[in-house]
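The other protein chains are all here in position, but one chain of the complex has been omitted.
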Amino acid sequence: MRVLILGSGSMAEQHARSFMAEEGVLLAAAVEPNAERRAVFGAMFEIPKLFASLDEALAWGEFDACANVTPDAVHHPTTMALLAAGKHVFCEKPLATSYPLAIEMAEAAEKRGVINMVNFTYRNSPALQRAHALVEAGAIGEVRHFDAAYLQSWLVGKHWGDWRTESRWLWRLSEKHGSKGVLGDVGVHIVDFASFAMASDIVGVESRLRTFAKAPGDKIGDYTLDVNDSVVMTAELANGALGTISATRYATGHANDLVLNIYGTEGALEVRTTAREWSLRICAGADIDTQTWQEVPLEPVATTYQRFVAAVKSGENGVPSFRRAAEIQRILDLCFAQDEARRLAAAAPAATA
Amino acid sequence: MRVLILGSGSMAEQHARSFMAEEGVLLAAAVEPNAERRAVFGAMFEIPKLFASLDEALAWGEFDACANVTPDAVHHPTTMALLAAGKHVFCEKPLATSYPLAIEMAEAAEKRGVINMVNFTYRNSPALQRAHALVEAGAIGEVRHFDAAYLQSWLVGKHWGDWRTESRWLWRLSEKHGSKGVLGDVGVHIVDFASFAMASDIVGVESRLRTFAKAPGDKIGDYTLDVNDSVVMTAELANGALGTISATRYATGHANDLVLNIYGTEGALEVRTTAREWSLRICAGADIDTQTWQEVPLEPVATTYQRFVAAVKSGENGVPSFRRAAEIQRILDLCFAQDEARRLAAAAPAATA
Amino acid sequence: MRVLILGSGSMAEQHARSFMAEEGVLLAAAVEPNAERRAVFGAMFEIPKLFASLDEALAWGEFDACANVTPDAVHHPTTMALLAAGKHVFCEKPLATSYPLAIEMAEAAEKRGVINMVNFTYRNSPALQRAHALVEAGAIGEVRHFDAAYLQSWLVGKHWGDWRTESRWLWRLSEKHGSKGVLGDVGVHIVDFASFAMASDIVGVESRLRTFAKAPGDKIGDYTLDVNDSVVMTAELANGALGTISATRYATGHANDLVLNIYGTEGALEVRTTAREWSLRICAGADIDTQTWQEVPLEPVATTYQRFVAAVKSGENGVPSFRRAAEIQRILDLCFAQDEARRLAAAAPAATA
Partner (left out) sequence: MRVLILGSGSMAEQHARSFMAEEGVLLAAAVEPNAERRAVFGAMFEIPKLFASLDEALAWGEFDACANVTPDAVHHPTTMALLAAGKHVFCEKPLATSYPLAIEMAEAAEKRGVINMVNFTYRNSPALQRAHALVEAGAIGEVRHFDAAYLQSWLVGKHWGDWRTESRWLWRLSEKHGSKGVLGDVGVHIVDFASFAMASDIVGVESRLRTFAKAPGDKIGDYTLDVNDSVVMTAELANGALGTISATRYATGHANDLVLNIYGTEGALEVRTTAREWSLRICAGADIDTQTWQEVPLEPVATTYQRFVAAVKSGENGVPSFRRAAEIQRILDLCFAQDEARRLAAAAPAATA
């Protein structure tokens, strides 16, 4: 299986490392417009073919699948070109910048019959996969109530550096620089995380977003600090469960925690995950009457990279699919539209005549 | 200070015990229509005067304050009569069954210039009072994000008995029997708890309520199981903070827990309380960068009973006031109206012609 | 066919007159608690049996159908008793004071298999019936857009008397006196009128209600002027059409006008009706390109009274049925819930502590 790496940033390095570690996978080529970075990236992973553009790579054509690690707004045009050429695509999240674009990509991939998956990395958490399996097996009965949160605190502490002076953080606060705030950044993860764990679609949402004052005139240098810092939503699932989903960059005491509590008719689960650590606790059966929680032993799970490779080999699409990513984008777009409607409705009239 | 106890149930016993323990307080009289229970109650607390009706007690008139421990729907007419007679009133929660009635009571009490307070018992938690003081003192900077939950699990476990067969639980599931579900029962507490801790008003709410199928035909004997079992809401505070508030009777692993996390610009607080235990943790200052939490030592606080006595003695109204209880009722009524609008909008049309 | 008249007010007289004019119909009995009015009413229509209560009439039992002309809040208990006794029921509008009560009545009638109809009097308009038939026949193609309004002006002019001094108007401005405002009074007609004309269910609604300041302190004598004076709504129909529905008591220039414009893919209709006059115009075919309207000739139609008699005779239920009236009540309840949620959300917080 010959893989084309599209992009050369730090996430592209992660993709390259992950795919080259898989048996039967060859990093066949890479695309990077900048000559210097292209050369460095090629050398780093000993990639035989290097191209300055996707068009050139497609003209050459000798690859089966592409890891699309371009900027968010570039996912759509590049993926559509790859799909037209019949290539399997593993795309970084978010799949697209809007639901209509995302669903167009899903439909194009399905029509072409190629493997299409998205890199929702928290699917790699053994705690999440085990929770999903336990819910599906009925270990806690029917799900009734839940709360889910993605908790970061880099707007308060300096453990990840100083957002006031470092561009790697400042761009995440500015729409002009490509950010859709905490909702676009990590909200996408927690929405997928929660509904996948509970194996049920989100059928109703009411959200609130907020951009807090963080600097004089809401500006730091060229960066207008205009994107959302916190988001909260109520959610109703197809299985009837009611819950809350939230994400914030102000959660002091939490560097990068995904927290999910699931309450069913016959027990409850506590799912905890960071990028590298995870745990799962259950309270069920006789433990219910004493409020006793038990640790659930966890085993390693296949990564999204491994599952993409397996899907290409088997010819059967894996999860999370483009269609799933489009569904998550629907929820995000809905949150943004609700927020915009609320803000515009609350704005004072500008002039009477 | 002469106190009239209006009612003779188990909560009335709690009031009687609490007030008689205070220096300078005399249990002057009690009102209970049922002769047998009146006699038992009078004997239990050695109360000198016993009446079959509030009218008789008011005609006699030799008391300064009343502890109103009647059923919810009776709070309004009895309190209005007491206020008209110039008596101080300490009322059980909820103050009234609707916001218009509650605000009418608050205005009447203020106009008459008497002490008016409501028994939100979780105000007795040292963890809540300390959290409130820390927020007011700026210990965590400006509040940005929070989540609050009231977690019970008596619909899942049998640690409090079996709701399927015991009337003391069944009535809480039926509107006809006087219940407004988990929102009316404990939602009132968590809404007060959260906004008091953060010392800020709730200025925006979007809620969802849910009644789950629990028995064939949603009936057990005479009880129609029609009230809400779970409620979730997003909330925005006057100070700009965004958060979620929820309450459920399905939270396996929690018998009766109030959980509140508050995140500010300079630190965070974790407030935990049951009816008898509490704890408070803080992450602030140098601890922020290492996500280190410290236990906050807690000292005993005055109870609502003690604060009512102090208010009567000083002549200055205490908290939580009737007006505060009316504000909480406004939030509850709003949740119910949003829920009803949502349900009616979702209902299938009944007939075209 | 033996009819019992339940009630003796001016609407009851209208029912009595209408039913006695039909062939084969006998006014068998009447119920009125007040002895004097009972005697007068009985004499006026030469009714053989007079009862002081429905219970007595039911014990006697020698009637087939009942015209229920009681106050709004009494429709439900009396109708349920009549249905239990297997009587056909023709009920004044509104069928009930809430959707749950109304749907309970519809289900009870259907289960019992009796004729059940509601007196939406504007169904007697030949213009409405002809418009309905033309839409059903496809005369204007598929419906796309509409606007409907019920226009009264008795709050501005004195053509119907002075609402400031006459109790027959003042009660219509006060909830305590049984009014649900312009929405309950005539909104029920225009909602039925519009959706019946277009032969399609209302599947989406967003409403606004308003009570205007009309007197110092919003009071005149014993009347608190607290009900809605104007209502507006957007509506979406099952057939996809979009439109507006409104009702007001401030429409100077209109004493009592129902106005409905229906726009389809192949033409348009203008429906105009008062209680006694009506007209219908159409613009279709070649007239479309010149915006030319033609008067549609109208013929008399059967009244609701006549259709009820026919239904009882044939044994097949007629329209508007109880179920239809329940559907209209669903829309009204939805408007009230949306309005209450909006008002509570907009209310200033009452107290912070």
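Every chain is named by a letter (A, B and C) in the order it is written, and numbering of its residues begins at 1.
Definition applied: a residue touches a chain if its C-beta (ideal position, glycine included) is under 8 Å from a C-beta of that chain, and two chains touch if they have at least 3 such contacts.
The shown structure was predicted, so the numbers you read here are calculated from the model rather than taken from an experiment.
*Asks:* I'd like to know which visible chains would be in contact with the absent chain if the whole complex were considered.
*Replies:* Hidden chain, whole complex, touched shown chains: A, C.
*Asks:* Of the listed residues C:S18, C:S179 or C:S207, which contacts the missing chain in the full complex?
*Replies:* Hidden-chain contact among the options goes to C:S207.
*Asks:* Using the document's definition of touch, tell me which of C:A35, C:V156 or C:A275 contacts the absent chain.
*Replies:* From the options C:A35, C:V156 or C:A275, the contact with the absent chain belongs to C:V156.
*Asks:* Out of A:E56, A:D201, A:E277 or A:E295, which touches the unshown chain?
*Replies:* That would be A:D201, which touches the missing chain.
*Asks:* Which of C:G7, C:P94, C:G181 or C:G267 sits in contact with the chain that's absent?
*Replies:* Going through C:G7, C:P94, C:G181 or C:G267 one by one, C:G267 is the residue touching the chain not shown.
*Asks:* I'm checking contacts with the chain that's been left out. Which of C:G61, C:G240 or C:G315 qualifies?
*Replies:* Selected residue, touching the omitted chain: C:G240.
*Asks:* I'm checking contacts with the chain that's been left out. Which of C:C283, C:A302, C:V319 or C:A351 qualifies?
*Replies:* Considering the complete complex, C:C283 is the one touching the chain left out.
*Asks:* I need the residue numbers on chain A that touch the omitted chain, in ascending order.
*Replies:* These residues of chain A touch the chain that is not shown: 99, 103, 106, 195-196, 199-205, 238, 319-321, 323-324, 326-327, 330, 333-334, 337-338, 340-341, 344-345, 347, 349-353.
*Asks:* Spell out, residue by residue, where the missing chain touches chain C.
*Replies:* Residue positions of chain C that touch the missing chain: 140, 144-145, 147, 149, 153, 156-159, 204, 206-210, 212, 229-236, 240, 242-244, 246, 248, 250-255, 261, 263-268, 270, 283-284, 288-291, 293.
In this text, only the chains that are shown with their structure count from here on.
*Asks:* Would you mind pulling out the distance in Å between where the CA atoms of chain A average out and where those of chain C do?
*Replies:* Taking the average C-alpha coordinate of chain A and of chain C, the gap between them is 54 Å.
*Asks:* State, to the nearest whole Å, the distance from the C-alpha centre of chain B to the C-alpha centre of chain C.
*Replies:* 42
*Asks:* How big is the gap, in whole Å, between where the Cα atoms of chain A centre and where those of chain B centre?
*Replies:* So the centre of chain A lies 40 Å away from the centre of chain B.
*Asks:* Could you pull out the residues of chain B that touch at least 2 other chains?
*Replies:* In chain B, the residues touching two or more other chains are 204.
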